[in-house]
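Below: one structure, written as structure tokens.
With one protein chain withheld, the remaining protein chains of the complex are depicted in position.
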Amino acid sequence: MTDFVDTLRDQFALRFQDHTKIVIRAVSSNTAVCYLPELVDTDMLNKFILAPLLQVKWIPNSEDLMRILTVGEVKPLESLNEAIPLMMKGWAYVATTDIGVVANVANLPKRQIGAPENETTILGPMLAFSESIETSTALLRSSIPDPSLRNEELHFGNKRHTLIRLMFMSDRVEENCVNVVRQRIEQLQNNDVTGSAELLHMIQDNDSSIFPQMLLTERVDLASHSLLEGKIIILVDGSQLAIIGPTEFTDFFLSTEDRYMGWGIGTFLRCLRMLALFISVYLTPAYVAALTFHYEIIPSSLLVSLIESRSKVPFPPLFETLILEITMELLREAGARLPTKVGQTMGIVGGIVIGQAAVQAGFTSNILIMLVALAALGSFATPNYFMSSTLRLVRYPMVILAGFWGSIGIVFMSLLVVIHLIRQTSFGQPYFYAIHPKDQSNTLSQDMLMPEPKGLTSTGHSIRKFIKSFRLSSLWAGDIDN
Amino acid sequence: MTNPEHTPAKYHFKAYMLLFLIPSVQIGVGIFGFQRYIYKESGHDAWISVILAGIVTHIVMWMMITTMKKNNDDDLYDIHCTLFGKWIGNALSVVIMLYFITNMTAIVRTYIEAVQSWIFPDFPTWLLGLILVVLMVYGSLGGIRVVLQLSFISFIMIAATTILFYYPLQYADWRRLLPVYDTTVQHLVAGAMKMGFTIAGFEVIFFLYTLVKDKDKALRYAQGSILFSNLLYLIIMVISIVYFSENQMPKTIWGSINLLKIIKYPFLERIEFIAIPFWMFVVLPGFMMLAWILVRGTTRIFKWNQKLTIYGIAAVVLIASTCFQNRRQIDQLNDYIGQYSVVISYYYPCLLFIMTYVRQWWKDHKGSKES
Partner (left out) sequence: MKSMWKIAVLIIISLCLLVGCVGTSVLEKLGLSVAVGFDGLPNNKLNVTSVILNPTTESAKKSKVISTIANSSKGARIKINSMISHSSVSGQIRVVIFDDQLGKAGVSDVVENLTRDPFLGDSIYLAMSNGSAHELLSHNYPQIPDIGTHLYEMIQQHIEDDWVPSCTVQDYRSAMYSIGSDAVLPILMKKDDSVEISGLVLFRNDKAVGTIGQSEGYLLKLLRGKQKEYLQEIGIDRIELEPHLVSHKGGKVRVVISNIGSKVRIRLTSMKPLQFQVHVHMNVELQEITDRYDFSKNEAKKLLEKKIGEELQKETDQLIQKLQRMNSDAVGFGNVYRSSVRNAHLTRDKWGEKYQKAKIQTQFHVNLIRTGTIE
């Protein structure tokens, strides 16, 4: 009896070079159960593995053994090597002299299903993905109980055996997209990945673009909406963020909340966010351009106060703006790194104290302080964190070019950005539409919020169709059908 | 003679996109100051000239599309080969390409002239040329998709700018339109000829039509696009007539910009300082489209590398546009192009139209003789 256990122990010691504590429980002279105690559910182990094993005398083959073990997931194994990765995930290894079976009795440390912390909304379900891929999958499955929701498993990585799941609605998704994603993930076999954020950067279309090409979300409702729109969700085991793709530029400015608000308020909010986008990108460059080159456009009522506030500032508008913008970024960054409570205080103190002192010292003009704050506010109104960071980054070249070439610089930069956006793709799908071609929107069907208005004449219908054919319709939080 | 290898179906677009694509070529820098040329010919009846030119354009557009339908939906480069044989046909294509590249130079140089004379008198010509050319190269490398999407943005820009023109109407004297038809037919036609140069550019349909997915609707949308630009020019013409007095108009070089000059909002004054730079959004798609057509031609005829050709075009346009030193030379260039563009956009399609029918008649004739 001890011989058998000793040989097993030797074999394990060989494979686990360190002194990982493995429990080897001998049931009979030729049967033993091996497991890592911190990963298994001892209750389950006692009831469903040890108890039945102790009652039988002789186990002829693995089928019988599997029948005895009253655990859901059991697998026969060829060799001990195969058992080790599974044991590392909390499976128990039942070994006899000639056969081996693994049974899933894992009790991995996991969180309760929590509320989304970073993407908060006022309305809407308080469900967030969790680090456990099983929980996340379960959440998605339960929100779309439909057989067409397909679930493809891909293993990934050299050492880490990371589990990745592609989820999509097989009847709505663009088949090319799935192939593209599958290929990209398979090509990365030898890389190591710790989470979905890292994976995202490895599978995106254009590495050199600063614009995010996929959405990263912790919200289950956003993910399930995206599924219904024909998008692909990528879940990574151990990461509470799901990747959504392919995306379009406008997706980054939509919040799931818009749908809950009804089409009126929802549309208003989306328009507001678009306005915020323009404010955050154009406000400070416009200030620099107007003060450096185009004094003619300033109306007389503003002129005197502008000159008064600028008269003491020793820097040209370009540097003044850059200094203040960078101060703003520093405040934001410092606030983000500090513990929440201290961070808030610092934000307020820093903002008010530095702002007030800077104006009084004649360092900047108070009008610029207001504009920079407004621009920052505009960038924070973007629901997606990646996109709002990108927008802030776009502002710098814009400000610099405005300082060099005035309005020509602003237009040049805008065109550069627009052309860049048009040229981008996401999972091979075009990323930016000024106008949405009708025949491409059919796969990206979105759920309807507002019923088709009744009593519309045929002209009314065609006008409605015409309006919706523009991509402006993504601002429209109401129905977007085909 | 269809050429299936030319463009993959991915790049084909729906017919209604023509609504944005064609005006983006027609409306560009010409709109800054087209009024006085027509006004000089037909006086305060210039708007009739605009309508006349518009009607003719509609007819020519119909002819162009019919010609292409008769020629298996080919583009102009192929039609040349079909009608004139390989050598003469390709030579004609090269002439058309030369015309386009001159046109591109004129666009760049006129835009630079507008910026320099209104906003930045000391902005270096080469730098502004470089800005436009860099954007053109970056956009053209993205293919027709970039042109398409940008042209929609430019369409919105144009529509938005048109709204601005309500402001000058406060200073309008509507009696200036009267009496209607106070001139001779000759003058009206002369004005319409001048207008022809301004709305030229719709000949790009010769190259776009092959890429249209639903060709049965193409004619409708192409006519719609012509209607849009005609209406736009008509509106601006009428506003200019009622805004400027009879001797003031011929003195005004940049009529449309002068119209913007009067606009004043409590938060913003002197809209032209914003409108002219932002007009780059309108100029660029047309500019890029011409480059795209050129590259299609060179790949077809000379089998040149597309990327290198775009760089080459950019360099040529940049160097050529810096060669023009003053207003007089730019006017000369524009007059020159004006004459050629009327020939290429109006006379030449008629010729092709007739030739296509003659050729068909010849074929049928021969066929019936043989049988």
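All chains are identified by letter, namely A and B, in their written order; residue positions are counted from 1 within each chain.
Keep this in mind: contacts are C-beta pairs under 8 Å (C-beta built on N, C-alpha and C of every residue); 3 or more make two chains touch, one makes a residue touch a chain.
This structure is a prediction, so every number in the text was calculated from the model and none was measured.
Trainee: Considering all chains of the complex, which shown ones does the missing chain contact?
Mentor: If we consider the entire complex, the absent chain touches A, B.
Trainee: Using the document's definition of touch, tell me which of B:77, B:244 or B:324 contacts the absent chain.
Mentor: Looking across B:77, B:244 or B:324, the contact with the absent chain belongs to B:244.
Trainee: Quick one: say which of B:182, B:214 or B:364 touches the chain that got left out.
Mentor: If we include the chain that is not displayed, B:182 is the one touching it.
Trainee: With the missing chain put back, one of B:20, B:39, B:100 or B:118 would touch it. Which one?
Mentor: Counting the whole complex, the residue in contact with the absent chain is B:118.
Trainee: Just one of A:304, A:326 or A:342 touches the chain that is missing; which is it?
Mentor: A:304
Trainee: Which chain B residues touch the hidden chain?
Mentor: Residues 117-120, 122-124, 126-127, 130-131, 134, 171, 173, 175-179, 182, 243-248, 251, 258, 261-262, 264, 269-270 of chain B touch the chain that is not shown.
Trainee: In the complete complex, which positions of chain A touch the hidden chain?
Mentor: With respect to the unshown chain, the touching residues of chain A are 290-293, 295-296, 298, 300, 303-304, 306-308, 310-311, 313, 316-317, 404-406.
Just so we're on the same page, only the chains that are shown with their structure count from here on.
Trainee: Report the inter-chain centroid distance for chain A and chain B in whole angstrom, where each centroid is the mean of the CA atoms.
Mentor: One centre to the other, that is 45 Å.
Trainee: Across the complex, what residues on chain B touch chain A?
Mentor: By the definition above, chain B touches chain A via 13-14, 16-17, 20, 115, 119-120, 123, 128, 131, 135, 138-139, 141-142, 145-146, 148-150, 152-153, 156, 213, 264-271, 273-274, 277-278, 280-281, 284.
Trainee: Name, in rising order, each residue of chain A that touches chain B in their complex.
Mentor: 293-294, 296-299, 301-302, 405-408, 410-412, 414-416, 418-420, 422-423, 430, 432-435, 437-439, 469-470
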